[in-house]
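Removed from the display is one protein chain of the complex; every other protein chain stays in position.
Take a look at chain A:
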């Protein structure tokens, strides 16, 4: 099963409610056949911009990072479930960055600016 990362932004709530929301979320993940590897909290922070979710505007949120293994077919259903949860401001599932290949950086490629000076389009 490929490894995914869920970048979760939860509503700014009290600790027990946040814990309940997390429990609910992780339970939903495990129900859909995911194996949760670890859960990290990035703290409750001010959001970079005001976000609207479920007819509410938020300016603070709790950032959480869940990396888990899941079957590819269930990612859609997980996203669907998370988008319906009212405590979740913004769910994002992506492939886990640690599974990507480390490509060597070639550096800055020099661009020939003289060619870009004049347009090469054929004019009638």
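Please note the rule applied: a residue touches a chain if its C-beta (ideal position, glycine included) is under 8 Å from a C-beta of that chain, and two chains touch if they have at least 3 such contacts; residues count from 1.
Keep in mind that, in the parts below, contacts and distances are computed from a predicted model.
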Matching the hidden chain's UniProt record against "Putative poly(A)-specific ribonuclease PARN", "Small ribosomal subunit protein mS26", "KCNK3 protein" or "FAD-dependent oxidoreductase domain-containing protein 2" returns "Small ribosomal subunit protein mS26"
Where A:22, A:70 or A:89 are the choices, the one touching the absent chain is A:22
Quickly run down the residues of chain A that touch the omitted chain. 15, 18-19, 22-23, 26-27, 30, 35-43, 64
